[in-house]
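Only one protein chain is missing; all other protein chains are in place.
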Amino acid sequence: MAVREAEPLGSLREVKEAGLDREDLLGIYRNLLITRGVEERGHILYRQGKIPGSFYTGRGNEASAVGVATAMGPDDVGTPLHRDMGVHVTRGVEPWRIFAQYMGRADGPTKGKDGNVHMADSKLGLLAMVSHLPAMLPVAVGCALAFRIRQEPRVAVGWFGEGAAARGDAHEAMNLAGVRRLPVVFICDNNQWAYSTPTHLEYPIEHLADRAAAYGFDGVVVDGTDVLAVYREAKRAIEKAREGGGPTLVECQTLRMEGHAVHDDAFYVPKELFERWAERDPLERFRSWLRENAELSDDEEEEIAGGVKRLLNEAIRRADESPLPDPASLLEGVYATPEDLDTPHHK
Amino acid sequence: MAVREAEPLGSLREVKEAGLDREDLLGIYRNLLITRGVEERGHILYRQGKIPGSFYTGRGNEASAVGVATAMGPDDVGTPLHRDMGVHVTRGVEPWRIFAQYMGRADGPTKGKDGNVHMADSKLGLLAMVSHLPAMLPVAVGCALAFRIRQEPRVAVGWFGEGAAARGDAHEAMNLAGVRRLPVVFICDNNQWAYSTPTHLEYPIEHLADRAAAYGFDGVVVDGTDVLAVYREAKRAIEKAREGGGPTLVECQTLRMEGHAVHDDAFYVPKELFERWAERDPLERFRSWLRENAELSDDEEEEIAGGVKRLLNEAIRRADESPLPDPASLLEGVYATPEDLDTPHHK
Amino acid sequence: MAEKTYLQAISDGLREEMRRDERVFVIGEDVGVYGGAFKVTLGFQEEFGHWRVIDAPLSETAIVGGATGAAIMGMRPVAEMQFADFVSCAWDHLVTVAAKQRWRAGTPVPIVVRLPSGGGFSGGPFHSQNPESWFAHVPGLKCVCPATPEDAKGLLISAIQDPNPVLYFEHKHLYRRIKAEVPDERYTTPLGKARTHLEGDDVTVVTWGAMVYTAEEASRELDGDGVSVEIVDLRTVLPWDKAAVLESVRKTSKVLVLHEDTRTGGFGAEIAATIAEEAFEDLDAPVKRIAAPDSPVPFSPPLEKAFIPQVDDVVQGLRELAEY
Partner (left out) sequence: MAEKTYLQAISDGLREEMRRDERVFVIGEDVGVYGGAFKVTLGFQEEFGHWRVIDAPLSETAIVGGATGAAIMGMRPVAEMQFADFVSCAWDHLVTVAAKQRWRAGTPVPIVVRLPSGGGFSGGPFHSQNPESWFAHVPGLKCVCPATPEDAKGLLISAIQDPNPVLYFEHKHLYRRIKAEVPDERYTTPLGKARTHLEGDDVTVVTWGAMVYTAEEASRELDGDGVSVEIVDLRTVLPWDKAAVLESVRKTSKVLVLHEDTRTGGFGAEIAATIAEEAFEDLDAPVKRIAAPDSPVPFSPPLEKAFIPQVDDVVQGLRELAEY
């Protein structure tokens, strides 16, 4: 079974059919800007020595993350990874909490216990990633299993990189999901590199989405820099899963536009590759699309960009006011108490 | 990419082309008889209380095991599993040592440390399986990696059950083998059940061999009760690997003709299924083939059967003379000494 | 009250909890039609259906990772490893995801993993292990090792209702060998609390699981010597009941720590080290450990006998302590 390669989404009419009105489109644009802004600002804070440890960004992957998250329903859940800041942003995590997380402050979602994008607000339907890739895929499948057992019309979305696709967890998760036709959608952020390792040393086939055939479900390849195409494919897959149609593997093709993390200058990535993909910058692509297809005006653009700028300034200020965690909090929560179970998912 | 479904091997001429002369054919027949005989006798010994622990057989899988092992070259190596007694027999493990292993005696290949078919004679190019399925697949791939690094014309053969195909080890092994085009052949003993679990609860596709496409190599489905067809397909795959053509996944279709182990009466397997596959008994099939195509005479048949019977009687006698291990040997070999490395593989 | 085997107590406890709490479901290999390798869930699928008694593919990672996801979504999964040994294939999910998620991200993971453990029947290196010591070094997990039918039921129900990932080690050698009265009604036995299996004054044995019975037999052999043995059955290895152990040690001043798993780095070391540190002035003899020697678990009966601590070994250890 050959995978389907998704067409780009062209006109405003097609987009309307896919369920997005102009308000939604501007919201997507705003989320793209916030996503990139959070990571750019984070990078600066890191260089200023305000962020301990290491620092990762998802530059190049914003459309993929925002597009998928936009397609999720309010009760759906997801397990985004280190290139998927856009998912947190789109689901409504307040940027100041993200900066607090970066800076190891008490008000970050993990209260300084974990760093980077190793966080999530479970009230917003997101589960905090672990470093071990792609361990969150079986967990996402388990969420879908709960939905299936309870016959809830909810879908779980699990992310993984094309590099992490090599690990057993990806296989066990997809096989179980396929056998039980669970309501889960697998999103592969294929950014062509796993740290310094190119795809031909990671997997020996053309499209990772072809692997869906090994598990009895559909695969689709989509241009991950085209937020609308990503949205449409994710939406299709999510609604199919919701209707009992089983899993889909959506491969979003992008390029990781920076090094693996701040310390990595990506010397091993051919310059031309960066140049070629820079022309397909997800934000710029969508901005032009909005101007051409949705009459985005200079004023509107400025207003959105200005709003995002203010939001981020304010977020950094507020995060910086958040205290460092009290050393005494180290041992808090190693074990859960029964009260901890009163979270939205545990009702 | 659809897998190839192998044709049965028809005439003596075809078989000759595949590299087997009449002597070889009679050898194969003998190995099939020994394989079944070892397990049948083992079963009796078990009921007599002479074998501790549990007891497993590969009834129904003899042709698959013997066929593949016959196709291996003398310097090739393999990691056979609990249904693959025929591999040990074909590679030349003496039956008395197998009985000694079953009975936990000092002369078994593991000296009483492990039981069942958890054994192997490394001098014969076999690696002892662990219970954890299919952990030996990455190990087989590692053997192939050594051959590739040293540019030796050797091939590794790794076995797994269709049930164990669900585990991450199968995936990681096949992916690495595919990426590096290593000289390894994967043999799936598809006996339709994993303990009590039917295939549709183990994997959601028609043929497991289809998974080869997920790793960029060929898959083939073969009738695992037809020893000659298995031989031909295994030979093809092994020689292809030897010539640098990379891995193949060979799925041998059989039925596990008994319970998972002695304690299991297989109540969950439909009776008709057993009846249907009993008609395709691998030994009987090959015996008739030999009579029809290779002029196997009554005398010859009797001679072979008689020889096997004597071999097994003698083997059991000898095994029974082997002492139980000395308790003091418990701690021997927890750590290897440099001298231990003077094995055939470590030259 | 009815007399039940250890196995039946586990089975009944689980069934009752599934009847009471529809969030509870079972997932594992062959747990459905077959009722599990040891028949703990026999008949469950008929009663609860295919979606609460799930025959999983041979996929320990998917089983435990899947249970984790389902738990976070509000279910109470009880995952079965066919043998405890195979939990090594789910190790990463237990130590990386389940154990740390509450602490890191505030998300509790209320799963139970049932682990048929232990040797004594020539199961060999891969069907006989007692892996509790590995996990007892992982903050965030709980490790339960019941010895009696009553505890087996009460601890299982507590484990299911506990908001944390709980590894429930059930000793295979006790399954059908140990029978005792088990209350019919639902009850919980608290995690983290030891039980005095036998009261005594001269020497304390700290142990758990099948070794409780080995200690008991050994103590009987010491009756003639006039040595009175106290047996503390830990019941929960993580968190372990330090207070109860120290109390017994303060009474007897002599301790034997006994476990079936191998010695070096086994959890007995933690207990012995803690006693030696916190009850230093109360000890009249060094804390003695008896455990399996440092090798894999052997198959052949004479080797297995040399591996698993025997009554005689314990008798000798107790005598040495008594005479110290």
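Letters are used for the chains, namely A, B and C, taken in the order the chains are written, and counting of residues starts over at 1 for each.
Operating definition for what follows: a contact is a pair of C-beta atoms (placed from the backbone, for glycine too) under 8 Å apart; a residue touches a chain by one contact, two chains touch by 3 or more.
Just so we're clear, the structure is a prediction, and the values are computed from it rather than from any experiment.
*Asks:* Using the touch definition from the header, name the shown chains in contact with the chain that isn't displayed.
*Replies:* Per the contact definition above, the missing chain touches A, B, C.
*Asks:* Considering the complete complex, identify which of B:Leu9, B:Ile51, B:Ala135 or B:Cys188 is in touch with the unshown chain.
*Replies:* Looking across B:Leu9, B:Ile51, B:Ala135 or B:Cys188, the contact with the absent chain belongs to B:Ala135.
*Asks:* Among B:Leu25, B:Met119, B:Val269 or B:Ala319, single out the residue that touches the unshown chain.
*Replies:* Going through B:Leu25, B:Met119, B:Val269 or B:Ala319 one by one, B:Met119 is the residue touching the chain not shown.
*Asks:* Which subunit B residues touch the hidden chain?
*Replies:* Per the touch rule, subunit B residues meeting the hidden chain are 77, 109-110, 113-114, 118-120, 122, 127-128, 130-132, 135-150, 156, 168-169, 172-173, 175-176, 179-180, 332-338, 340-341, 343, 345-347.
*Asks:* So that we can see where the missing chain sits, which residues of subunit A does it touch?
*Replies:* Within subunit A, the residues touching the omitted chain are 52-54, 104-105, 110, 112-116, 118, 130-133, 163-164, 166-168, 194-197, 201-203, 268, 324-331, 334.
*Asks:* Using the touch rule from the top, list residues of subunit C that touch the missing partner.
*Replies:* 85, 88-89, 91-92, 95-96, 99-100, 103-104, 125-126, 133-134, 136-137, 139-140, 238, 262, 264-270, 272-274, 276-278, 280, 283, 285-289, 294-296
We take it that only the chains that are shown with their structure count from here on.
*Asks:* Which chain has its C-alpha centre farthest away from the C-alpha centre of subunit C?
*Replies:* A
*Asks:* Just curious, how far off is subunit C from subunit A if you go by their C-alpha centres, in Å?
*Replies:* About 41 Å separates the centre of subunit A from that of subunit C.
*Asks:* Can you tell me which residues of subunit A touch two or more of the remaining chains?
*Replies:* 168-169, 172, 175-176, 179, in rising order.
*Asks:* Which residues of subunit C are in contact with two or more other chains?
*Replies:* 56-57, 59, 61-62
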